[in-house]
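The other protein chains are all here in position, but one chain of the complex has been omitted.
In order of appearance the chains are A, B and C, and numbering begins at 1 in each one.
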């Protein structure tokens, strides 16, 4: 349970929280900063100003109401589908790995991968937008031939931590994996 | 190795007794299914376990002992250990729970070959570990102890949900050799699901043994279900008999003559009919559904069929109330007339200089007259059959009692018939246009002194003779100048055609939707989310120091999207079979487009 | 590329070029080198193998090497090859035969990312056909890195297209620190094209692994004389000449057979010739050849024929000679410099002359006065080795890394001075824009935010061979995820 100053690939501050429930079970939670009020304000203002300009030319109040609707709807959709509040990785030795990400609206999506399916956890490089980043991912076994990788499950996808953070998680994951 | 114990939540507060369950081979994890309380006679327990095993086909066994000491009864340690000798097992679990605490502690007694009991302490409190030859050497105590503490994981699960839930992706019956051994969770789920008979012994009947496990809600519901099952059998038989007759009628030779078959393949009503027949056949098969998918499929079909019929009934009730039918009929003929008139005007407009376009007058006149004649024919045809339309509608309306889909497809057929003239126009226009386009393209190649090489599939340069060039150029010029006229006609009629096709497409889509939407599965997902499990998720229960790790296993329900695309009953899809770009290209080069789906693109 | 890997750790080739001794004597600094080119594996050809072999040898010498190329189909992302050679397949749009479309700018973000995170000191671009290479040179200068350019191809001055390309080359080479050419002819050509000071142009020939191309006379059939041709079947390789030669010789010598490996648009010519003269049994068209199959084809022949119309440095003839074949080739480009006269018969690029040359060699064969394949191989094997190439290239890097990079203003002045008023001004403008873009990117994603890449190679490389290691695990993952 310690906090260093970690940042994501764009230099925004994120916090990593390692909970060790027992020797076999650890939980890592990467939580990205909350939705900044200022940003919301800015977006809202932009939309509304636009709406007012339109309204100014076309005396039509529908424009304004629609603008309000749009902002509200947009905000809801954003916090429900886009904005991820924190992502957590629960590693249970000899049982499996559970990846869950919870959105700002409280919606939570969870995926549990059994240990028998997992081949390894590695740090990997990928080209993302206009940069090349490191990311942590779980390699899944191919049931047909054991030493091939059937697919890859990337971790901490929405909050993209930097290498130092990843290495921390990676090391302790490897500890548990090596135990059993 | 780490020992995983799947422990049913309902047994948390059970009084002390024996743990009945199963060791999952290969994963060294134990699934506790029930607790048999004191007092019991070991013989009866053994016998009971035997018969349960026989019933459920799970290798049940007595896993160990469960002690939740009430006040007064302390120090059962030795007694419990003796129990292990009564029920000879490879390993013997002793799970304690003190009243105050939430966590359990567990001892594992390993029995090696010569029957001596080897014990490993897993209590944190017990600082010293009495160790004979366990799998860990006795020399390095501390680190040994560290390891020992980690040994056991308790996974609490809700027995009922796990029993009823179906793990996805489904692998029914025989696990294919590639993926075996089936994963731990899958085995665990199977174990709980198959050991259903174990749970039918409930607390109140006075058997020799008292046990704690999930209690099935009272018998009555199940009795009713049984009765329904019994009743459904003769019904199924009846339906299947009727079906056989129907199919026999369908297979009379007259229907399999060429024009009829072709027609029936094009008429969406007939397609719908055969489709329904097929569904009924699947429904009315007397034998019970094998496997989950089969069952779901049947249920989906049944539900959607019922819904369909209900909607159809609604429609009928609307139609036959203060005769809407007559109204419809009276509106229909004038509508057709109106359409014809509109077309007439349109053609007149085209025969002038439409939108100031420069068209070749002679050709324009010819085409216009031709189409006008067609419309004339059409109108007379409509008027010929106007008296019968009401009757047709009346009987057609009856068909709605076979379901809304049926009525809809009938409607689409009617539309197709009523707009036949538009179709004709479209075909003429398209053919003419197509001809022109191809002629122009090949002549353009000649114009540039190239030619299409059929063998190499490419454009070669070639030297033509003078006369070839001359005639080619003449034709090219003629075609080029006549193109706008035909193109305009083609355009107009294609637009009309597209409107019709769009309408029919919408009808087909809705029909397909009603037929294929998995209502039952979705309902299940809404009201019993745990029934369709995508997987599981674990929560770490608040653990206090000194006990092993406690996890709560919850069921992770399937996503709606997955449910829909997994359980949607396969139909002939009537979605446009080629992409929009392809469609546009077809339109441009003047190939014909049809609303009806082709048999070849049946989507599974 | 299996057998190329073998070459890197091979005692014989080590013995040939006394590499270790020299390295011991001249302790040179270690560089972080970034090879940039549009052409790399899975694409096959001279440039590709050159880059691969050179990088391998440089890694062996303890430098850190990464390769940057564009994505080939589903092969995008980051891959690791033998000895931890790291390859970036950047998702850039391919325009015309495997060369990326260039706007001078859009490749900057990714290239900058690579340069920064790999801590590159020297950027080495290959092949003047590779737009990506030129972009890299441009951006490297903007970021203040030293650059080297290797030119693999010859260019005429006759037509409009070449005028344009030469102008572009002038621009992109005018502030490149050092240029490497593969032959003296190529050097002259490049110096003329890019108006360069010949002092900064080094000549370092290509090489072949003698171990891959060993003679095997037992494969030859003695009842016939086989002429082997291995090249892409395109106009520049003089396939039309070949189409003229085949009937002439086949009519004269009934025991003459042709073995033609390669694929291309001109295949149709050969097929027509074959059909017209009924030579299906004597002219075999093998189609495209894997690099590993080449030797198997070569050793079946007695004579290697090369009809190229232009070549900077023809590796094919060296490979042929290394397999112990008698080489007959056209006297074009750098070919006369490649092999000593007793190993090669040079002809004019005409059907008559080539036929005469082949006749002569055939006559020698009949009289049995040709040197034995083994002896030919023994002579060739010592001529061109990758280690030697690597050492000479290393020296280039040493020299380059000492030089200072022009600041923006002087760079602009230089551009104006070297590339003429019009092009110079335009590209000066481009340089400024590029610089501004760089500043913007640095504001957007500061260098400190970028993670420094783990060194798989170089002074303290982490590369541990074997599938168990995490690096290779990463590699496999990279392959998977790039495909997904």
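Just so we're on the same page, a contact is a pair of C-beta atoms (placed from the backbone, for glycine too) under 8 Å apart; a residue touches a chain by one contact, two chains touch by 3 or more.
Here, contacts and distances are computed from a predicted model.
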item: Name of the absent chain as recorded in UniProt (options "Phosphatidylinositol glycan anchor biosynthesis, class C", "Oral cancer overexpressed protein", "Ribosomal RNA-processing protein 42" or "Gustatory receptor"); value: "Phosphatidylinositol glycan anchor biosynthesis, class C"
item: Touched by the hidden chain, restricted to displayed chains; value: B, C
item: Candidates B:95, B:185 or B:359 - the one touching the absent chain; value: B:359
item: Given C:171, C:194, C:208 or C:383, the one touching the chain that is not displayed; value: C:383
item: Of B:153, B:209, B:432 or B:446, the one touching the omitted chain in the full complex; value: B:446
item: Residue among C:44, C:195 or C:309 that touches the chain left out of view; value: C:309
item: From C:35, C:228, C:338 or C:358, residue that would touch the chain that is not displayed; value: C:338
item: Option touching the unshown chain, where C:55, C:100, C:172 or C:189 are the choices; value: C:189
item: For subunit C, residues in touch with the removed chain; value: 17-18, 21-22, 154-158, 178, 183-186, 188-189, 191-192, 198-205, 236, 238, 240-241, 243-244, 247, 269, 272-273, 276, 309-310, 312-313, 330, 332-334, 336-340, 349-352, 383-384, 388, 391-392, 394-396, 398-399
item: Subunit B residues that touch the omitted chain in the full complex; value: 353, 358-362, 446-449, 463-467, 469-474, 476-478, 481-482
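Quick note on the criterion: only the chains that are shown with their structure count from here on.
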item: Touch-based graph of the chains, sorted into line, ring, star, complete or other; value: line
item: Gap in Å, rounded to a whole number, between the CA centres of subunit C and subunit B; value: 55
item: Distance from subunit C to subunit A - Cα centre to Cα centre, in angstrom; value: 44
item: Distance from the mean Cα position of subunit B to that of subunit A, given in whole angstrom; value: 30
item: Residues of subunit A defined as touching subunit B within the complex; value: 21-25, 27, 90, 92-95, 98, 100, 110-112, 114, 116-117, 143-144, 179-180
item: Contact set on subunit B toward subunit A in their complex; value: 1-2, 4, 146, 149-150, 153, 155, 178-179, 183-185, 535-538, 540, 543, 548-549, 551, 556
item: Contact footprint of subunit C on subunit A as seen in their complex; value: 7, 9-11, 120, 122-127, 130-134, 137, 139, 147, 149, 151-152, 154, 162-163
